[in-house]
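Have a look at this one before I ask anything.
Complex shown without one protein chain; remaining protein chains in place.
And then chain A:
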């Protein structure tokens, strides 16, 4: 057998953010031998940066609220390629998952009656779009992600979850039958590489916003799970769908929550005009994020941007008053002072659309089971592989995610994956063991970097080149010729990365090696994004093309499925069959 040490678990969860910790909690409670493997200490995961809240029909702000209205908003927000069975599951199970978080201790803000505080967010309505703006986003001030992540970590401590903190997952291990039976992982502190054997491998590795030069995402968001799955030959779904958040701080890229607009803030151009009134007469600043981001870019392109270069707009909050800002948006006041050097109680914040969220990812069903497509075009379950959270594409977000739905996605589907795996383990799972050559295959890129020689380019310069290509060719607005150029540049970049050099080959806490391994993943995500974007010849949700400005339901009311072996795109049917209610029929999407 291989000379690597092996560790054996019933389930290994890769990633210690919200979805990974929620799945782990479920499994730890069940007594299964589970470990969370995370490249950072869990509370450093990007969930911590979520601000505004978790959207869920808990009927606090409005006692008559209905999860079906939330589902309608979600499906409409996703421009009708969200799977309706998945959106139904998320919205109907949501209240249970949110109340559980509260019982675990999450310090939600409160209304006077003692119930959880809910604020309005973009794209929210009552009565299937007929009853005006809803207030459905449950919040802990503007630090909801921090509160949620710490609460989940704390409850994992309580339930004695095993943590492999500061361990880096390198690649999936597949057996001769193509089942996923674990992964190769490296302890960052010592450099030791081990073979982790597991009956269930859960990719909860989050997003990959670092493929863009300008992003709200943490430096660690390098799409590690997406890269692993693509290298293992599994398809990715809807990778062209990247959300650009309307309000990233100009220059720094740090997020300013949509909750600012939920609390009454609004965007203005250089003339001081509240321009969203023109683009979305009803919802105004609380239209879908894709709509608001595009409107901002239009203002800038038409010469009404702010600042010397006219390349951003302003978010006005001063009219809310210091008390509301201090109570509801204290984190934003801090961030604005630090990164924009403005006090939002006095001056507007300079903001610009900034890469924020990956709607696409590893296709899964509502149990978190990864899906691939058989020869016959039908869905096939991938044995042993699961995904949840931003890395997964269930798909509840379709072509555009609504604010506050990502935290709900994390807890609902982390929980669902945990429950399903517990049941499957109880029923008994047996897969063929991996052979030595299976393990060697999973070690290939690690070996490549360790044997890389002088003369190749370095990781930071290649990473910067990748981010520049993505920013230039796959931003808010897209167009055939420019994307073709981007795809070609990425193919060349892949060649350069294959020859890149890792100068530091030491073992102890070698962050340069981690960054090299991350670069491979960024490359995989970038190429999947680029090819998917080039091939989807329509505009839908976050994917806007100058050359195909309209939504094309005849040809593209479909998921895209990117296959890494052929680098080609196929289509997959969207689910239009919720279990307990009538199909939400696609309509023209206006706000």
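Note that in this section a residue touches a chain if its C-beta (ideal position, glycine included) is under 8 Å from a C-beta of that chain, and two chains touch if they have at least 3 such contacts; residues count from 1.
Criterion: contacts and distances are computed from a predicted model.
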Protein name as given in UniProt for the chain not displayed, "D-ribose ABC transporter substrate-binding protein", "Succinate dehydrogenase iron-sulfur subunit", "Beta-hydroxyacyl-ACP dehydratase" or "NADH-ubiquinone oxidoreductase chain 5": "Succinate dehydrogenase iron-sulfur subunit"
Contacting the left-out chain in the complete assembly, out of A:110, A:278, A:488 or A:537: A:110
Contact residue for the chain not shown (choose from A:155, A:269, A:295 or A:383): A:155
Option touching the unshown chain, where A:127, A:338 or A:426 are the choices: A:338
Absent chain, residues of chain A that touch it: 40-41, 43-46, 48-49, 58, 98-99, 102-105, 107-116, 140, 143, 146-147, 150-151, 154-155, 157-158, 189, 218-220, 252, 254-255, 331, 334-335, 338-339, 458-460, 503-504, 506-512, 515
